[in-house]
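Handing you this structure, nothing more for now.
With one protein chain withheld, the remaining protein chains of the complex are depicted in position.
All chains are identified by letter, namely A and B, in their written order; residue positions are counted from 1 within each chain.
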Amino acid sequence: MTAVGEDPVKPRPGAVRGLFRSAGAALAALVGLIVSGCAADAELDTFVPQGPIAEELHSRAVVPVFAIAGVVFVGITVAMVWLIWRHRVKSHSDGDWPRQTHGHVPLEIGWTVGFLLTMAAVAVIMLVALPTVDGTEANAVAVDVDGREVMWEPTVVVVGNQWWWEFRYYLSDQVDLAALREIGDAQALPPADIVTSGQMVIPTGEEIELVVTARDVIHSFWIPALNGKRDAVPNRFSPWKIEASDPGVYFGQCTEFCGLSHSRMRMQVVALDPVDFQAWVDRTIQDAAVPADAAARRGMDTFAGICTSCHLVEGVNDETYAANGADQASGAAPNLTHFMSRTTFAGGFLNTYNPDGSLNRAELEAWLRNPDGMKANYTVPGEQFRGMPDLDLSEQQIDDLVAYLATLGRPPAGWVIEATEVLE
Amino acid sequence: MTAAAAPAELDHGTSGAGGAAGHGGDHGPSTGISHVKLAMWVFLGSECLLFGGLISTYLLYKTRANGRTLPTDVFDIPFTSVSSFVLLMSSLTMVLALSGVSRGDDTAGRAWLLATALLGAVFVGGQVYEFTSFVREGVAFTTNPASAAFFTLTGFHGVHVSLGIVMLMSLFVSSVKGKLTRNNSETVEIVGLYWHFVDIVWIFIFTVIYLIPAD
Partner (left out) sequence: MTVTADAPLELEAPPQPRYAERPLGVLTRPQGGRGWRDWLSTVDHKRIGIMYGTAAMFFFLVGGVEALLLRLQLAAPDGSVLGADVYNQVYTMHGVTMVFLFIMPLAAAFANYFIPLQIGARDVAFPRLNALSFWIWLSGAIFLNTAWIVGGGGADCGWFCYTPNSGVAFSPSHGVDFYAIGLQILGLASLISAINLIVTCLNMRAPGMTLMRMPVLTWMLLITQFLLLFALPVITVALFLLMFARLFGAPFFDPAAGADPLLWQHLFWIFGHPEVYIIILPAFGVVSEVIPTFSRKPLFGYEFMIFSGIAIGFMGWGVWAHHMFVSGIGPISVAAFSLSTMFIAVPTGVKILNWLATMWGGRLRFTVAMKFAVATVAMFTIGGLSGVTHSVAPADTQQTDTYYIVAHFHYVIFGGGVIGLFAGLYFWWPKVWGYMLDERLGNWNFWLMLIGFNLTFGPMHILGLQGMSRRIDTYAAGYGFELWNMVATVGAFLIALSMLVFMVNVWKSRRTAASRPAPGPDPWDARSLEWSIPSPVPEHNFDEVPVVRGRDEWWHRKYGIDDDGQVVRVATVEEAAQRGDAVGVHLPSPSFWPLAMAVGLPLIGYGLIFNLWLAVIGALIVIASLYSWAFEPVDDPDADHGHGHDEGHDGGGESGDGPGPDDAVGEVETAETDEPAAVGASEGQS
């Protein structure tokens, strides 16, 4: 886990705070130590919560139930080992028989009740913890949209696709869960102010409501450091929420098997302080400009001719794109309007930038040249694509496209580029 | 024991239990129901879950039109009521058939067996007519989730009725050949169990699917 608090670039060692809150948490502590000890920088570690929701979930649900299970485990195991040690014999001799006890009803009722009480305690844990993950208490956030201040009910619509995540922000015309359920079709979502993919950007210290859905198959959205997971079921709209305490980058991985490249369907949440978040909104809400550079212009033409059947760059191919979006099984591909403002591409699987902040030209070109070589896709000609097809581009076209993509959007801050690096 | 007589066999099972009772246990080791009849009861228990699953599927999907015609829009309640009544009556004739066979009245037994099978066939024929007319009115198997669930549920039921007709006709043929006598009338009883079950399921389907309106 990499968080950016006091020291914006250094990874913070995995904390195991809260583990000893419960005196009986010996086993949980042991597991926690193994987990964090073996993986000081494990980006997906569930035992290192980084926001109030995940922390409550951890301390109110995970730790107590691990403690109870640990105590029962130790009790039964000790009893069993003692029984084995105490009563084992090498062989059975004919005359050596123990007392033939057939049972003891009060005793058995006793441990039935004992288990009932134990599970009642677990039930209380569950009932106390359930509101932690369910139900929202988000506060409106003031966001400046094109010079106009709106009170944004902080909602991000999370849409799973094979094999990438889309994040939609409705700032000026806000939609809520009920409105989306009324629409009921994830392929017919209303136009959003900001559409990005792979990386969700949120303000710190705010509870963010998520509306999770999918366009093709079931996926599952999971940022372990911020909350548990929620399945993205096609055309169902499920509420979820996350909150990050500190600026930083929080990693995730699709957790419901979704086909060929399930393991290469990644996502990140970038939490920015309110000022940086406003700056991100300002940058990202604009349409793409026509580039000045000649190669980039050629690239734009190539884009509008070939890529338009799946990808959208707002302000460039809105009309042709809308006419063509059906080559993909999901009916959609990542919106590239602010390609450079996010630091991953190919479903959050590849890095847009090198660690030194320069464009990761090698992988971008390789991706355009032969997407299958970088990530498994299903692109049988004549069938709907799932993933990026091999477009048979010439080297010239690839160079032009890279030049054009490099003009789309502005890079984020240096610490974000560094902290968001994907382990490939 | 001559295994020829099913009721005798049944008695035998009971007497086996009685033998055990002599050893201090008053619980017989057998249910007192013959193997085949017990197997039918057990099987029908399983069938309940099958139709339960199919009915649940239909109830979940019955309003999902996908912009097209719903089965509920084209239901012909009077027609289906008549064919339901026909199927219900077949339960009555089934009882009469069993009564005929078990008291040794071959003529009555055969007649009522045939009547039951005919009533069942009328029902299945009605269902075939209903299906074709629905398709003509734009409700085909793949039209929408509601129609797919409707045809699957009622189709499964129709297959059950058809199998019942096959069993009834087998009984009828063996009766004609003189092989169905009062001694093995239990076979009729067991087929009857199946037949009544299929009827009861239809009463349920008819009520839940046809009579309760879709919102």
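Heads up, the rule we're going with is that a contact is a pair of C-beta atoms (placed from the backbone, for glycine too) under 8 Å apart; a residue touches a chain by one contact, two chains touch by 3 or more.
Remember, it's a predicted structure, so these values are computed and weren't measured experimentally.
**Q** One chain isn't shown here. Among B:V42, B:I77 or B:I212, which residue touches it?
**A** Touching the chain that is not displayed is residue B:V42.
**Q** Using the touch definition up top, pick the residue from A:G205, A:G259 or A:P291 that touches the left-out chain.
**A** Residue touching the absent chain, from the options given: A:G259.
**Q** Can you work out which residue in B:L119, B:V139, B:L180 or B:I209 touches the chain that's missing from view?
**A** With B:L119, B:V139, B:L180 or B:I209 as choices, the missing chain is touched by B:L180.
**Q** Check the options A:I68, A:I208 or A:L364 and report the residue that touches the missing chain.
**A** Touching the chain that is not displayed is residue A:I68.
**Q** Tell me which stretches of chain B touch the chain missing from the display.
**A** 1-6, 9, 12-13, 15-17, 19-20, 23-25, 27, 29-31, 33-36, 38-40, 42-43, 45-47, 49-50, 52-54, 57, 60-61, 64-66, 141-142, 144-145, 148-149, 152, 156, 159-160, 163, 166-167, 170-171, 173-174, 177, 179-181, 183-184, 186-187, 190-191, 194
**Q** Tell me where the left-out chain touches chain A, residue by residue.
**A** Considering the whole complex, chain A reaches the absent chain at 31, 34-35, 38-47, 57-58, 60-62, 65-66, 68-69, 72-73, 76-77, 79-80, 83-84, 87-92, 94, 96-105, 107-108, 111-112, 115-116, 118-119, 122-123, 125-127, 129-130, 132-135, 162, 185-187, 212, 216-218, 220, 222, 224, 227-231, 233-236, 238-239, 253-263, 329, 376, 380, 383-384, 386, 422-424.
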